[in-house]
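A single protein chain has been omitted from the complex, and every remaining protein chain is retained in its original position.
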Amino acid sequence: MELLAQAADFGTYGKWMPPNLSVRGGAIDQLIEILHYFMAVLFVGWGIFFVYCLVRFRSGKGGSAQYHPVKGKASKYAEVGVAIFEAVLLLGFSMPVWGEYKNDPPPADKRVEVRAIGEQFQWNFHYPGPDGKFGRTNAKFIDNVSNTIGLDPDDPNGKDDIQTIGALHLPVGRPIYVRITSKDVIHSFAIPTMRVKQDAIPGMEVPVWFQIKEGATTANLLKSKSMNEDFDTAKTNWYRVRHLVASKDYADKSGQIILAEGAGIGLSRDAGEKKLKQLREAGIDSINMHPENPLEVICAQLCGNSHFKMKAQLYTYDDAGFEAWKKSTVPEVIEEF
Amino acid sequence: MGSSAHEIQGHLKKYYMVFGALLVLTGVTVAVAEFHVSIGMAIVVALFVASIKGTLVACYFMHLMEEKSMLIWILALCALFFLMLLLVPMFTIGEQDAGLMERMRGLSPN
Amino acid sequence: MSDHSHELPFWKKYIFSVDHKVIGIQYTVTALLFLAFGFGLMLVMRYQLAYPNQPLPGVFASVLSEPVVGEVTVNEATGETGKVLTGDGYNAFGAMHGTIMVFLAIVPLAVGGFGNFVLPLQCGAPDMAFPRLNMASYWTYLCGGILMLFGFFVKGGAANSGWTSYPPLSLIATTGQTIWLLGMVILITSSLLGSVNFIVTAVQLRVQGLSFFRLPFFVWAQLVTSFLLLLAFPPLEAAGLLQLMDRVAGTSFFDPGGLIISGVERNSAGGGSPLLWQHLFWFLAHPEVYVLILPGLGIIAEVIANNTRKPLWGYKSLVYSAIFLGFMSFIVWAHHMYLTGMGTTLSTFFQATTMIISVPSVIILTCLVISLWGARIRFNTPMLFALSFLPMFAIGGLTGLPLGLTASDIHLHDTYYVIGHFHYVVAPGTIFAMFAGVYYWYPKASGRMMNEWLGRIHWFGSFVFINAVFMPFFFLGMAGVLRRQFDQTETLHGAAVQGLTVMATWGAIGLALAQIPFVINFFWSMFAGQRVGANPWKATTLEWTAPSPPPHGNFDAVPVVARGPYEYSVPGESEDFSMQATA
Partner (left out) sequence: MSATVIPYDVKPHPLTGMYNGKFGIWLFLASEIMLFGALFSTYVLLRVGAPEGTWPIAGSPTTRGDNILQVPLAALNTAFLITSSVTMVLAWANLKMGSFKKGQQFLLVTVLLAGAFLVVKYFEYNSKLHHYAVTFNEHFDRDGVESKSFKGLTQAGTEKTIHYLWGHVEETKKDADGAIQSYLFMPDHDTSHGGEGHEPKAVEIHPAEIARMTTFGPGGSSFLGCYFVITGLHGLHIVGGIVVMLWFLLTGSKMWKTQPDKYANRIECTGLYWHFVDLVWIFLFPVLYLL
């Protein structure tokens, strides 16, 4: 129950920034917000002066312009002020956050480690399995269906490894350490809700680490009110509808199901619009919906024609759930070799 | 510089001397390289000698010594940017904990 | 002095001219056409963004033929056949939009066009220092530009790896990429020729009395710009050559080796570094962004001084800031690469330099705005554009700060926030400055004024709509919507803010319509504009001493300079402007 209460305020999509579900993300949001206040103050202050000048010194008023420069230290103070404030932002906010982001990785025995391997156009994930050791990989073992990362079948460390394509499963409340690389071109591993972004560069492996907020499990998020409040009427345009599933079946007057629970809607705008129209004609203009899956890993670097749809689903669990997931993924694929 | 015919007459000898020095220095670099000294040493010697040679060419053949400071400043600026361009990418290698050039043939996680 | 020019045959006078004014006009017109074309590409893209996978509306659909966008697809939902932009087509358009706008439109317009036309005049020079080199650089530019466009007609379409052309993607991209690289090498050569010419002209061809600190700010801006072009472009030329070799000669400068492209290993020696390209590219591309803005600032300074009828406030700080900006711009480039895995030491350095570089921009803007104090502002068309430039540049510049700090860049990198940031500086910023310049110097170039009312309509429409296009981008970026997305509704957070994207598209359509009065004005005024004398704006700098339009050789008598550039409303003088030239 407590968790559900928490789940209620995970934020919504479409308002300012996406919900922040990571422990460290708050610092980033804070910096962004301070910066924007700073910018707003400068811009407004500067703007008032500007507009005042335009009105007061318009030529219609006659007289001649003033040859000698105005004296005054205001501009000097403003400039120095800007410089000092920038220094504060840099030293006081940005560098500590970045340092944390880059310097002290969580200790190896405490963290959940996973490798993320970019490929046109999917994310492959590689878990070390119960022994905590990644198996060796080599290009010659790559199989586009069963072994996208090229895990070496002869390596004992790899026997229990788990591979997934397009689905990242993570526990909440524990440090997560992702080692990012790519098989072909440069991709960028990004999870907007975790305030994480890191280029995936072939030939390099760069780690990032973060921790998901306690309680932010997929199950809770789907129940979270605020997370879904944007999506709750059929009046919402199809773009939103597209990623949602209805929470119950909706039928028109003749009883034909228009929108079935668990069904995603349409690929194109027309299809979405059509469904919405049908719903409205059936007298339904308010329906409850929730996102099919509220969290996504996306690719933030142009990587080819399907870059825009290169994404993976992110599923988050509490500890028990995570263990259960791991158990459920018997690495059969590996056994087959 | 727009020097007079007479002045130039005087320069001729200098040109030959520089020429001699350049040939000798070329010999030195090759000879040092033949000894297969350690790589660090070789780099230092080779670049040092090359710099001397380069300076000679620039100062005498290209008359850089006689030019006004404006040109020198422009070239110094150029040299500074060149150094930045050379060093910064190298620092990025140093900073990456995983190897920059690891070949993917191994794709290796360990 | 100028008698000879009348005897020149037409093709020598207007086509293969060595006269800097003709060359300047050639540059201007060519660049405006490229600007319009680059905008056209973007309109197609914007349509796709707002209405993903919908067939394009009439005009565009019929213009786009197969080699251009790839294929004609069938719309899944409606079964309708229509021209729908493909993913590759979108990427090609995007890459070409960026390239065309930066290298074929704005730089040639700002430097080639205005620089060529105005700089020698403001220096009191009869022409550029190397007139034939000048001609060569225009023709090289044109060839490079046309070659670049050829990319659209090869198999697979034009370059589609972004204007940044990051390898390895660009190594495995279509033939269009090879053409892009060749085009770039040619364009770079052109701008190198140009920048040498500009520097020599500004330094050596100033007339008597025109000391460095009497140069109009525009000349200073061009001078700094030329140094940026001179020293920053060659590394990209080198990088372009290397990438060309990677594509055609099998080398692997940017290929780390062992790439598995769609399951097949790419045959190469390996050992290269994808990041090396990024360093070489941004070593150019950061100075390049100041190349985009500095000439604009130069124009704005001229127009503001003229229409406030008073000297610029803090002329010297403007000059020093511009020089400092130029210098610093060489050492901030890696702020585009924070998320490539940069550690703390280097990122600290680059964050610090990035913060430092914003200070001279603040100073420049401050000087310009304080110049308004005590003025008698004339709100004519050039001034309207110049005044709206100021807040727009401020928005663009200020939003550079969150990008310059690594921590906030984590969230904002590669989102529409970046797109918003730089479009605010280049579109309502630089483009507005260019418009201001066109309206301001048009009478000098043609001897006729542009129509004031059409100009005001143009300004008003542009100002409203350009904000409608770019303001939503910041909110899109905040929401996490990435750039270079063919269809943002694929992602959850993207779908949630699709409405903003639709708004931006309609803004762009409005912006296009708002250009109609300008095009009409531009051509109509050539024949029907009000005729004017040498100095219609009552300005002070040297170009207004020469007749309008100036003959070959520029000045009837070589001017001698006795004053600073912005002696307006000098107490005790009979007129409110005192020309730089005596006699």
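In order of appearance the chains are A, B and C, and numbering begins at 1 in each one.
The working rule: a residue touches a chain if its C-beta (ideal position, glycine included) is under 8 Å from a C-beta of that chain, and two chains touch if they have at least 3 such contacts.
This structure is a prediction, so every number in the text was calculated from the model and none was measured.
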Touched by the hidden chain, restricted to displayed chains: B, C
Sole contact to the chain not displayed, among C:T140, C:T178 or C:S252: C:S252
Given C:A136, C:V154, C:L241 or C:V570, the one touching the chain that is not displayed: C:L241
Sole contact to the chain not displayed, among C:G40, C:G209 or C:G271: C:G271
Residue numbers in chain B that touch the chain omitted from display: 1-3, 5, 8-9, 11-12, 15-16, 18-19, 22-23, 26, 29-30, 33, 36, 39, 42-43, 46-47, 49-50, 53-54, 57-58, 60-62, 67-68, 70-71, 74-75, 78-79, 81-82, 85-86, 89-90, 93, 98-103, 105-106, 108, 110
Interface residues of chain C (partner: the chain not displayed): 1-5, 18, 125-127, 129-131, 133, 192, 195-197, 199-200, 203-205, 230-235, 237-239, 241-242, 245, 249-253, 267-273, 276, 280, 283, 552-554
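By definition in this document, only the chains that are shown with their structure count from here on.
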Distance between the centres, which are taken as Cα means, of chain C and chain A, whole angstrom: 33
Distance from the mean Cα position of chain B to that of chain A, given in whole angstrom: 49
For chain B paired with chain C, centre-to-centre distance based on mean C-alpha positions, whole Å: 36
For chain B, residues that touch 2 or more chains besides their own: 96, 100-107
Residues of chain C whose C-beta touches two or more other chains: 256-260, 265, 273, 275, 340-341, 343
Chain C-facing residues of chain A, complex: 12-18, 27-29, 31-32, 35-36, 38-39, 42-43, 46-47, 49-50, 53-54, 57-59, 61-67, 69-70, 75, 78-79, 82-83, 86-87, 89-90, 93-95, 97-99, 101-103, 119-120, 139, 142, 144, 150, 183-186, 188, 190, 192, 195-199, 201-204, 206, 230, 237, 239-240, 242-243, 266-271, 274, 291, 294, 296, 298, 300-309, 311
Chain A-touching residues of chain C, taken from the complex the two chains share: 51-54, 75-78, 86-88, 90-91, 160-162, 166, 168-169, 172, 256-263, 265, 273-275, 308-311, 313-314, 339-341, 343-344, 347-348, 351-352, 355, 358-359, 362-363, 365-367, 369-370, 372-379, 387, 390-391, 394-395, 398-399, 401-402, 405-408, 410-415, 475, 478-480, 482, 484-493, 495-499, 568-571, 576
Residues of chain B that touch chain C when the two form their complex: 77-78, 81, 84-85, 88-89, 91-92, 95-96, 100-107
